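Every protein chain but one is kept in place in this view of the complex.
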Amino acid sequence: MSDDLVTLSVDGVEVSVPKGTLVVDAAKKIGNDIPVFCYHPKLEPVGMCRMCLVEIGLPMRDRATGEPLLNEDGTPQINFGRGLQTGCTVQVSPGMVVRTKTDPVEQARADVIEFLLTSHPLDCPICDKGGECPLQNLTMRHGRGNSRMVFADKLHMEKHVPLGDLIFLDRERCIQCARCVRFQDEVAGDPVIGFHNRGRHLEIATLSEPGFDSYWSGNTTDICPVGALTTADFRFGARPWELTPVATLSPHCPSGSNMTVSTRREAKAGGRSVIKRVMPRQHEAVNEIWISDKDRFVHHFAESADRLTQPLVRKNGKLVAASWTEALDVVAGKLQQAGTAVAGVSGDRLSNEDLFLFQELFRKGLKSNNLDLANGRLAGGDIVAQVGISSGSNLKDLGKGDVVVVVASDLHEEVPVWWLRLKQAAERGAAIVTLNVRGTRLDKYAKHALRYVPGEAVATLRQLVNQSKVETDGQSDDPIAAAAATVGSAGNLVAFYGAEGLTYDETESVAKLLANLLLLKNGDGHAGKKNNGLIPVWPHNNTQGAWDMGIHPSFAPGYKALPEAGLDAHAMYEGAASGTVKALYVLGADPIGDGLMDGRGKLDFLVVQEMFLTATAAAADVVLPAQSWVEREGTFTNAERRVQRYYPAITPVGDSRADWQILAQVGERVGLGKPALAASLVFRDVVKAVKQYKGMDYRSLAKYEKQWPDVGGDDLYYGGNAYENRSGLGQQWVAAAESGKVGMFEVAETAVKSSPGLKLVRTAALYTPGTLISHSAALLGPRMAQPTLSLSTADARKVGVADGNRVEVTANGMTMTATARVGDAPDGVALISGVAYVPGTAVVQIRKLQEEKVA
Amino acid sequence: MAHILLRHRDVENIHQLDVYRQHQGYEALQKVLGMEPAAVTNIVRDSGLRGRGGAGFPTGMKWGFIPKGAGEKYVVINSDESEMGTFKDRELLERNPHQVIEGALIAAYAIGAKQIYNYCRGEFMDAGYAFEQALKDCYANGLLGENILGSGFSCDFSMYFGAGAYICGEETALLNSLMGNLGQPWSKPPFPAVEGLYARPTVVNNTETLANVPPIILNGAEWYKQFGTDRSPGPKIVCLSGHVNKPGNYEIIMGMTYRELIYSEAYGGGISNGKAFKAMLPSGGSGPVVVEDALDAPMTYEGLTPFGSVMGSASVVIMDETVDMVWMAMKCVHFFHHESCGKCTPCREGTYWMEKLLKRIYKGQGTQEDLQTLRSVASNIGGRTLCALGDFAINPVLSTFRHFPQEYEAKIKPAAAVNGQGKKQTAVPVAAD
Partner (left out) sequence: MFGEIVKGLYTTLKHLFQPPVTVQYPEIKRPVRNRFKGRHELKRYENGLEKCIGCALCAAACPADAIFVEASENSDEKRFSPGERYASTYEINMMRCIFCGYCEDACPTQAIVLEKSYELSFYDRASAIYTKEMLIVDVPVNGRSTPQVVEPGIFNRAIPEMEDPK
């Protein structure tokens, strides 16, 4: 340990840091802020802004003997060289002496500031960065207060240049630090912006079509040390000091990305407090300081004009506004009338508190186990409870010798944060093994990219698992054997699995096989060890929570098996059609809109609790207006089983109520007693019912500690404008394998059904239309995924479709229209994206639509 | 004496392979191929050959920095000759290309490289094409490619034309440009000898440096050391331009004085039009200006040190008494502003600012304050930039300040004309009741 530490002194203060640390970071650790512009702790140093110039001295040694030279008083002689050196490019070395407060250093800082301000416009009063601008702050701290540059000599350049739909560039303000260019290149792996021209005319230019085509573009505005890059929706929105930051979580992403919404009361919104922007909140184990553009821009749905503002009750065939009391009475009465023919489906973007009370309402209030997720795509919550990634793990710790297996998932489209972190793990030396029906973007960083034909996912994975047991030398021409050798020799093993092209049952087999893989290794498996375990690529932010809360026909909260299983979602939808289910409660989901349910069928009563008048809500008897996640508080459990809190940020819309509140009030009416008065109290009941959550409460979830690197705070110039996490890091619940032995899972051999014909596989796209994102369309509209069918060249020829044709796609009884893309799919597979979820791999019929003739 | 570098001046058509080979061409390579690579480096080191691009770094030492062992290594020839008043490499490439190719091959053998790149200034079309023709001839005659001269040593040679950036003469910017990146230097370390082209060990040598190598190998280090001075041995091509009667490239033996270069009939032949000598840029635009007193200094890497200047690439620009030194400084600064890559702040902003100030002063609109600002801006750039371009850019300004302060003063507006001086203080308004 001590061999890896280097001791140096910075302004007379001794500090020991790991070998390879840069001088600026070492100084930062002891609170000595060396100013920087181009340096960022998450990027490679380049030393171009020259702001971090310091005096760096090294102990002198006798050339002949190698002995250190000493002064008369016995202290080592230090050679400071001739000039100043950039603290961001120099690595520490033993005995180094750094001086950061001397006259030459202060002089150099003042000079660099003066140089930067010769071209930087003085439009701070209208700049969106003004008030949280590193250049402003460092000018105040190190600048001279006046410039000798004649104002008329200033170079004027274009302002407000759109780099894309989401990001704007002010060329005058750019100080050419290249943080954005380097971020896109090094961190995001999307080098879609770059420098153009040279010298004072160096400018950021986008190289992609559409402009700045990256899921990460918003992060460049956080790390930009000036107001050169700004987001489209925050332009002139507010001054930063007027904003109130409120901690929140991603409303759609299973990674549980930590975010901060900045709110402000606004006259335009009639005095309501509204969201002005969304920024990342640091959580080094979850999303570090990055969030995807979807996280950043999707929040607009919360303030959509389409939001439901009051309860609706169907009277004379029409949905009309009603009071809460009336609506709740109707709901409670009708549900009780239905007796055992009552059923409930829930979405998986609601909080743990909501889902728990939904479960209480059904199991305790209505004595029914007919409870399921409305659109359960991925199985294995119970398996995750056994062998899920161990608590305390961090994808950032994966590196050389470690292996990550990713099955049937396109992480770049489904959970971009994980994609980013796996890419970085690969760059640190971790081996990535992907298994999919087609190539994904992660393959570029994968050591082994295995393919299977549609329907053979389980068989292929079984082969990989079986071969991983065998000791091999790792040399094999068979790709599966080679991958198995890599997996077999893994130091740490993390397995992700998704549902791309798989049926629900297949995902269960995949989860079990991966669990077995984690349990292998001579009985002393990976499962239960830190940085090892299973991570499901859940479709939504709180699917894990829904499993934990027992939104499942056969599990009570905490994965307690029920003596008698209820109906699953499909049985409920069939029951609704046939009349065996009489009353259906739809909580935050849209089964009709998603094509899972064909109208309300023979239902006597349909109640929908939603934010918008979805297709299902439009068919309902009662619609209960729910609050969006930023209007209330709650907890989400991410796919790594980290329970995290989010907080109320804006004024509730209209007369809407929090989901848990509505459910508690319905519960009261069916005899469950007085409703809980606060989400924290509901969570207390959750903790009592879910043994895995033991020891958690709202206070413990809000605990935080200082993280490295230092972001937020006063020193905006160091880590960018991302918010420091002061609202809680959450708590990860312990998987069974961590505390005890877990047995292997039985996976039944299934015969591979091989039916002839082209197979349809639905692939994910980040901006696929959905209830939330479709109401944020003003900004993300141009980026929304359009229905696209990809075919291989051979298959396209067979079905007579050319690139760009409009086609009608029929599979599983569903019909969709899409635009054809030729060449991006493996033979025998038709990939469809930008459409609602299609499970499994169905045989598909493709019909070319006649082009409309354009005169 | 016969030329060692500009041999085409003695031997007609030496750019043709057969002519070159009739005159000991590729014999040095033949000799080297039978030696230990380390021995080759040792000969070059012993000869005392120093880099001819301007910095004068010992070439043998540079080769010695390349780590031994397997893996890709590269030799890159820096022919991006863009310094004002420099045109020596161009002549070598065009008229005596094989000597450069042979030198590069010897370097490649010495460090174990299998690939040589010549990064040629984009504007050197004729020279570049002539050099490419020489490469083709070499490939056709087994001097490049697989198994050179039957020795088992293989090496490829590619030509690359720059896109017109002065900064790409800086080795790391050159490598960036060669890799297809923006032509910007990187902060050293890593040095190219450790992580250069494609992050592999790379030797970057000037064209003229490599042309020195074949004669050294053929005749030995001792032979080479008889020319020039102890610390600056060997011949050097001097690019003489400006107000002299006979401008052009001259191969001299280092240690000759500048006075001889300018006034001797064998070289410059005196100042043109019978005017008097005023000043000299000994190293193109990037070296500080020197005046009359430096004329007796020897042309060596150290010769001009007492006069605050450097020999650099020996691009001697002579200015007669008619030259306005402020104009000269303005032109030089304009060049550096235009060529600044923009990567680091002091150079990007400072050269822009200096040009603005100099233009104003030159037009007679400058103030005393502008003069002070100019001096201060120049010194604020010095020593603070990522590469040497910033230091180059201030040389013409600071050295003309030193030698010709009166020319600046003469252009300054009289203080009385400056706005805002002696403006009357407005009285505080009194109540109007």
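Which chain is which? They are A and B, in the order written, and residues in each are numbered from 1.
Going forward, a contact is a pair of C-beta atoms (placed from the backbone, for glycine too) under 8 Å apart; a residue touches a chain by one contact, two chains touch by 3 or more.
Just so you know, these numbers come straight off a predicted model, no measurement behind them.
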Of A:K19, A:R235, A:R428 or A:R797, the one touching the omitted chain in the full complex: A:R235
Please identify which residue in A:L70, A:L122 or A:A678 touches the non-displayed chain. A:L122
Touching the absent chain: which residues on chain A qualify? 121-123, 125-127, 130, 156, 159-160, 172, 235-239, 241-242, 266-268
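Here, only the chains that are shown with their structure count from here on.
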Could you give the separation in Å between the centres of chain A and chain B, each centre being the mean of its C-alpha atoms? 52
Chain A residues touching chain B in their complex are 45-51, 53, 82-84, 86, 89, 108, 111-112, 114-116, 118-119, 148-150, 153, 155, 175-176, 194-195, 197-202
Touching residues (chain side chain B, partner chain A) in the complex: 165, 167, 182-183, 186-187, 337-346, 348-353, 356, 369, 373, 376-377, 380, 383-386
